[in-house]
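See structure below.
The complex appears here without one of its protein chains, the remainder shown in place.
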Amino acid sequence: MRKYLVEFIGTFFLVLTVCMTVLGGAGNFAPLAIGSMLMVMIYAGGHISGGHFNPAVSLGAFIRGALPASDLLPYIVAQILGGIVAPLVAAPLLGSMGAADAVTSRLDVVPSLIAEFLGTFALVWVVLHTATAKGTEGNSNYGLAIGFTVLACAYALGGVSGGAFNPAVATGISIAEIKSFSDIWVYLVANLGAGAVAALAFNFVNGRD
Amino acid sequence: MRKYLVEFIGTFFLVLTVCMTVLGGAGNFAPLAIGSMLMVMIYAGGHISGGHFNPAVSLGAFIRGALPASDLLPYIVAQILGGIVAPLVAAPLLGSMGAADAVTSRLDVVPSLIAEFLGTFALVWVVLHTATAKGTEGNSNYGLAIGFTVLACAYALGGVSGGAFNPAVATGISIAEIKSFSDIWVYLVANLGAGAVAALAFNFVNGRD
Amino acid sequence: MRKYLVEFIGTFFLVLTVCMTVLGGAGNFAPLAIGSMLMVMIYAGGHISGGHFNPAVSLGAFIRGALPASDLLPYIVAQILGGIVAPLVAAPLLGSMGAADAVTSRLDVVPSLIAEFLGTFALVWVVLHTATAKGTEGNSNYGLAIGFTVLACAYALGGVSGGAFNPAVATGISIAEIKSFSDIWVYLVANLGAGAVAALAFNFVNGRD
Partner (left out) sequence: MRKYLVEFIGTFFLVLTVCMTVLGGAGNFAPLAIGSMLMVMIYAGGHISGGHFNPAVSLGAFIRGALPASDLLPYIVAQILGGIVAPLVAAPLLGSMGAADAVTSRLDVVPSLIAEFLGTFALVWVVLHTATAKGTEGNSNYGLAIGFTVLACAYALGGVSGGAFNPAVATGISIAEIKSFSDIWVYLVANLGAGAVAALAFNFVNGRD
């Protein structure tokens, strides 16, 4: 139960930061804020839940053998709940700032599938190597590495697909009307597919220790 | 005594950075500077005083059992003193730069209470997990995590409430006339309330070790 | 084989980030994204391949005695392959974003040789000290140091030479038509020369342990 609460809190703050910075005028500073928030929530919650905050990461961790099967569904539920509550909390705050309404943009499907696949692959690749491999045990920088993967991928790929790399974030930005629910399957397919492929690639190059 | 001096110095530099960057034209780079200054003061002073620099953090640390009751009041006094001296030092420096006078903005009360509560909850949550939990002992990145929580929250929530998350900062920005003293109760209520709630949440998920 | 795959993946994401941020409108945030991507790929892959992602680094590591001769050529091949594939993947993504075509700029030869030499010297100097010296064993921050060397050098020197500091990046930006293939010798000479000189300087000040 405590693990699921930690996953909810971390995902909530991650998606809140996405909604508030993208819609609140942070411009090109948004990826810095988002990557930093992911980093700090990992440093806070990682010792209790592993600090996934992302169903694609939980799927990858499960395939790699770093998450028990019985935790997979509750983790995803907690994460999606965080992704649902965050935009509901953000809405009145954005209203108070006088932020303009979101203009819902549609995805260009094939490039978005590629961009979301690549960004999520990078993210899960970094998570599994820095937080679950024997070769990096004792290294304090897993949180920095994981958070700044999202930072870098958001700058590189956000212009294509919005840069979610995370079904919980995709849920949040759909509720916030930054993206359309009609396109959410793009995120689900690309993010979960990339999480699985990254875990298999990890198992190949690292072994399962 | 040495602990209180460390708390004064760290809070002074934190609030000085707030005043100088917000009023001195750093624009959207202000949160990067402010979060970085908090981080470096924690790395410098943490081994002596714990590196709180924030009454809400000291309150949370006390509730969590990481600060003796006899230190709570002196810590808060030293922090508030830092928050008072910093804007007095900043004023002539800003004058020399030709910075425009501050335009005091009033708070939209309910959204500001929410924003300050959320940001301070995140901050104290990260502090207690990274700097006081057994599960993160030996991890060098507590300072990075704590400083960059303020960075991320300032980008996400600063547009709503100014982004103090800290009664000593609230004191400083009120003296600097960035915000009005008539609204300082919003910060006190939200920051101290969030510090207490975050400590209780920490005690629930982590136990008191 | 696993090491070469790790070198390919890391270099691919590094060069992809270069192409996407330089041509996709990230402006002055590009070095932050690029340095961050290099950092995270080092934290992910370093425990398997050393995390070079750069023929100049592999040459320097070989001269310093930290890479077996038999690995030098396969490493460089894997890196250059990453530098070839990345711009081919980036092209349709940039098209989908509506990014303007690259305007190929030519190098001012002598200043570019100096800038590329200096940046690559700094990079290989930092790599060898933070990732191969006895005096820094156990320090978690090699990835941060190496990634942010590229960040700092790109801000300082990118305006002169484009800021590759890496023949695999030079290959990628030539394919992406950011720079001209007629000038690629500038990168090869300056990057590989600086990698060798930095390794000799390292061996002099540090000894070969």
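Each chain gets a letter, A, B and C, in the order it is written, and its residues are counted from 1.
By definition in this document, contacts are C-beta pairs under 8 Å (C-beta built on N, C-alpha and C of every residue); 3 or more make two chains touch, one makes a residue touch a chain.
Because the structure is predicted, anything quoted here is derived from the model rather than measured.
A.B. asks: Determine which one of C:Ala86, C:Ala133 or C:Ala176 touches the chain that has been left out.
C.D. replies: C:Ala133
A.B. asks: What is the set of chain B residues that contact the non-displayed chain in the whole complex?
C.D. replies: 2, 5-6, 9, 13, 16-17, 20-21, 24-27, 29-30, 32-34, 36-37, 39-41, 43-48, 89, 92-93, 95-97, 99, 140-141, 143-144
A.B. asks: Using the document's contact rule, name the residues of chain C that touch the chain not shown here.
C.D. replies: So the residues of chain C touching the unseen chain are 28, 31-32, 35, 108, 110-112, 114-115, 118, 122, 125-126, 129-130, 133, 135-136, 138-142, 144-146, 148-149, 151-153, 155-157, 159-160, 201, 204-206.
Keep in mind that, in the parts below, only the chains that are shown with their structure count from here on.
A.B. asks: For the two copies chain A and chain B, what is the rotation angle that overlays their Cα atoms, in steps of 5 degrees?
C.D. replies: 90
A.B. asks: Do the two copies chain A and chain C share over half of their interface residue numbers, or under half; same or different?
C.D. replies: different
A.B. asks: So which chain is farthest from chain C, going by the mean of the CA atoms in each chain?
C.D. replies: Here the answer is chain B, farthest from chain C.
A.B. asks: How many angstrom lie between the CA centroids of chain B and chain C, rounded to a whole number?
C.D. replies: Computed value for the inter-centroid distance: 38 Å.
A.B. asks: Counting in whole Å, what is the centre-to-centre distance of chain A and chain C, each centre being its mean C-alpha position?
C.D. replies: 27
A.B. asks: By the touch rule stated above, which residues of chain B touch at least two different other chains?
C.D. replies: 140
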